[in-house]
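A quick write-up on the structure given underneath.
Here the complex is missing a single protein chain, while all its other protein chains stay put.
What follows is chain A.
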Amino acid sequence: AMEDVSAKFVSQKISRTRWRPLPAAALQPPDLFATGSWDNEDNRISIWSVGDLGNAGLNGEYHGEPRLLCDIQHNGDVMDMQFLDQERIVAASSTGTVTVFRHHQNNQTLSADHRWEKAHYHVDQDTSWGGAACTGVVCNNPEIVTVGEDGRINLFRADQKDAVRTIDNADSSTLHAVTFLRTTEILTVNSIGQLKIWDLRQQRNEPSQIFSLAGDRVPLHCVDRHPNQQHIVATGGQDGMLSIWDIRQGTMPVSLLNAHEAEMWEVHFHPSDPDHLFTCSEDGSLWHWDTSTNVSEKPSFLHQGGRSTAYLSHSTMNQSVVSAWLSNDPTKDRMEITNLIPNQTLSVNSLDVLGPCLVYGTDAEAIYVNRQLFA
């Protein structure tokens, strides 16, 4: 519900928001997130605290806005950003540079740990080495994979100076996003509506599989993989359409779901409760897609019931509703779809979910934190 959301206007357009990952077996909700900005003369990576539970009210509800812990200048727009581990953040820049920042928690400062200058570049006819925007980054410590407008795929290791592997001209159109399918395979989406699987063990500079939207080749902007069932992949397109793919079969999406009226910038399965999926868009909306089937047991965002004490309670249900995302007609009585931001006008560029917490950032220069998604 909206009243659980705290907002802060930050005087910079936010391109990315990311929760700091929780240590294994942690029970407490996340308390720290990072943001990246874009289209400012001076762009920044910032670390925010959402306070401890000591500040929470009697009913466990959280009041008070996010607090800035530290920030650091970032050269160019922050195009994408991922936590490598609890202390390091990898940022993709519009200049083509990829930077690893370290968050020093003892004195609350940020520093640049390592930088791959112009990891993405164009071989321009006039100037020889123009940087090309790095559009996507994904981490699986210590590995970092980046993609860019130059159609290039880079594989870095956090501790190595040079790229471990580079696939030049991997794609003739712009690569918009990347994610890990398995430890050695990655998924990319591009501006001609293709989803590609790359096996990094193979030396061939070709994708091992290509999936494609039928009809108009609507560009795809984001991709995420189901955390437990790796064959289920969700992508978001320029027309705001959510596509669900089963990469075991066929070359076309299993279902196309219409929600947003403009570019879908990010799509995320809930990491521990993947019946829930979240998408945000240029049209200023943020949708929650809920496929948990048992309506009576399902916690709803719509009614304010009692507090939810265990946000992980659904993971046990997953086994029985294995293919909720792959059903032929997911819209039919199986999915509840809720817009979490009524009346927003400017783009929601990024969102992240972890535990009961949602954080998102907008072009209206505000960040929002909802600490009670499943209340």
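By our rule, a contact is a pair of C-beta atoms (placed from the backbone, for glycine too) under 8 Å apart; a residue touches a chain by one contact, two chains touch by 3 or more; residues count from 1.
In this text, contacts and distances are computed from a predicted model.
Trainee: There's a gap in the complex where one chain should be. From "Nuclear pore complex protein Nup85", "Vacuolar protein-sorting-associated protein 36", "Large ribosomal subunit protein bL19m" or "Proteasome subunit beta", what does UniProt name that chain?
Mentor: Its UniProt record gives the name "Nuclear pore complex protein Nup85".
Trainee: Per the definition of touch given earlier, which of A:His122, A:His268 or A:Arg371 contacts the omitted chain?
Mentor: Answering carefully, the residue with contact to the hidden chain is A:His122.
Trainee: One chain is left out of this view; which of A:Gln82, A:Gln238, A:Ser292 or A:Asn370 touches it in the full complex?
Mentor: Here the residue in touch with the unshown chain is A:Gln238.
Trainee: Quick one: say which of A:Ser46, A:Ser191, A:Ser243 or A:Gln372 touches the chain that got left out.
Mentor: The single option touching the absent chain is A:Ser191.
Trainee: Using the document's definition of touch, tell me which of A:Ala34, A:Ile47 or A:Met79 contacts the absent chain.
Mentor: That would be A:Met79, which touches the missing chain.
Trainee: Provide the residue numbers of chain A that touch the chain removed from this figure.
Mentor: Residues of chain A in contact with the hidden chain: 9, 11-13, 38-41, 77, 79, 94, 122-126, 130, 132-133, 135, 149-151, 169, 171-174, 191-194, 207, 210, 212, 214-217, 219, 238, 262-263, 282, 343-347, 363-366.
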